[in-house]
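We show some of the complex, not the whole, and keep each chain where it was.
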Amino acid sequence: MSALNPLACKIESLLFLSNQPVTEMALAEACEVDLELIEEAVAELEADLVPGRRGLILRRVGGGLILASDPESEAAARRLLSKPRTPPLTQAQAETLAIVAYLQPVARPEIARIRGVSSESAVGSLNERGLIEEAGRSRFGAAIYRTSPLFEKVFGLDGLDALPDPSRFDPTPDDEREIRERLLAAGEQRSEA
Amino acid sequence: MASRLDLDLDLDLDVFIGPFDLLLSIVLREEISLLEVELGEIVATYVTRLEERGEMELEVATEFLVLVAALLELKSRLMLPGAEEDLTDMEPAEAVEELVARMLEYRRYRDAGRELKDHFESQRGFLYRSAPLPAELRRVEVETAEKVYEADQLAAALGDLLEPPPRPDLSHLRATVSLRRRLSAVRSVLLDRPFFDFDDEFGKEDRMTQAVTIFALLDLYKKGEAVWEQDESCGPITVRRSQPGQAQLAKTA
C-alpha cells in the first residue's frame, strides 16, 4: 500500500478531528492552499475511502465532507461502545418529517392540517431527536419548524437539494380516480344494488 | 405501495344510519346538508372501532381522519355567519374537488414519509465520531498568546493563603458538664454542712450545670447518701445528709 500525498494526509487529519462536515473552502483556508489543490487531494482521498477498502468512508453530507465508519462495523461498534440503535422513525414521525423537509419553514397548524391530526407528539419527538428545530413563530404565534443540520447528517444528505425529487410522490391519475370513485361512487353502487 | 382508501365504518346518527362512504356520497350530492351531520359522532365511532381493534394510536393519521378533518373544515366554514352566501353557491363538485385535493396532498406526504423512513434505515449504519479536540488544540498557542491576566491576582491569592484562618467559632457547641464533678461538688458541701438550700449553693450556675446537679442529687438519693425535699412546686429545695449515709460520705470524700 502506498502512502497518500501530503495534502490528502492533512485533509484526512482535519476531517478526523472535526465532528462536523467541513467545506472544501474551509479546508483550503486551513491548509493555506488553493481550492483546486484541495479538490484534487479530496478526489484522491475520496477514491481511497470508498466503501469496502478501509474502516472509514468519506461522505459528502450537509454541504461538506465528513468521515464516517463503514456500516459493516456497526454491530461491533455498538457492542464496543454499548450504544443501542436509536429506534426507527414511526409512521407519524416519518410523515411529519416529510412535511417539514419539503415545505420548510412550516408552521405546526399546517402540519396538523395536512395530516388531519394535531401531530403534537410527532413534532415533539422529532424536535427531541434533533431532526427538526424551531425557526421562529408565525404571525399567530404558532411555532415554525425546519430541519436541522443533524437531519442532513443522519440522512446522509448533501444539502436539502439532495432530498428525493418531490414529484416522485405526485399521486398518479389512478390514485386520483380511486379517491374520486370512493368518495362518490358508493351511493350509486348501493342504489344500483 | 398505494393502499386503498379505507372508508368502512358503520354509522348510527340522527340523520343517517348506514356506512360512512354512503353518507359521504349523499352529502357530496347535497341530498343531506353537511350542517346536519354530526361529525363528532363519526369521529367517536371511528375511535371506538380503533379501540376495539387495539389500534389506539391517534398520532397515526389515516386518510379517513384526513377526510373527516377536511369535512370539519368545510362545515365550520358553512357555519360562519355571512360566509353562507359564498359557500351555498359552492357547487357540490367544488366540495368534491377540495376533498380530493386534500386526500391527494396527504397521500403525497404519506408516501414521502415512507421513503424517508426507509432512507433513515439505510443510513443508520454510518456512525460519526464525536470526540473533543485534543488538549493541545484547545489551548492558546504560546507564539500568539497575549496578556489577559493580571499577575497581581496571583500575589493577592498567595497573600490570602499566608493569612492563618480565623479561629473557628465554637459558640454553637454546648459545653459538657461532668456528672462525676457535680457529685463531688454536692458531696463536699454535705461534708461541710448537714443540709443546704439548693438555690443558695448552686443558683448562680448555668442551667445545664444546675440540671446535672439535680441529676447528681437523684444519684445520691438512690445511693442513700442524701435526701431532699421541696414543699411546693418551684419552691426552694433543701438537701440533707441522710443518717445512714454519713459514714458513706465520710468514706468517699
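By letter and in written order, the chains are A and B; residue numbering begins at 1 in each of them.
Everything that follows uses one rule, which is that contacts are C-beta pairs under 8 Å (C-beta built on N, C-alpha and C of every residue); 3 or more make two chains touch, one makes a residue touch a chain.
Treat the numbers as computed from the prediction; the structure is a model and nothing was measured.
If you count every protein chain in this structure file, you get A x2, B x1.
The definition used in the following text is that only the chains that are shown with their structure count from here on.
Centroid to centroid, with C-alpha atoms defining each point, subunit A and subunit B lie 36 Å apart.
The residues of subunit B lying in touch with subunit A in their complex are 2, 4-5, 7, 19, 21-22, 24-26, 28-29, 57-62, 65-70, 73, 96, 99-100, 103-117, 119-121, 123-131, 133-134, 137. Residues of subunit A that touch subunit B in their complex: 16-17, 19, 57, 59, 66-72, 74, 77, 85-86, 88-92, 94-99, 101-102, 113-117, 119, 121-122, 153-156, 164, 166, 168-172, 174-176, 178-180, 182-188, 190.
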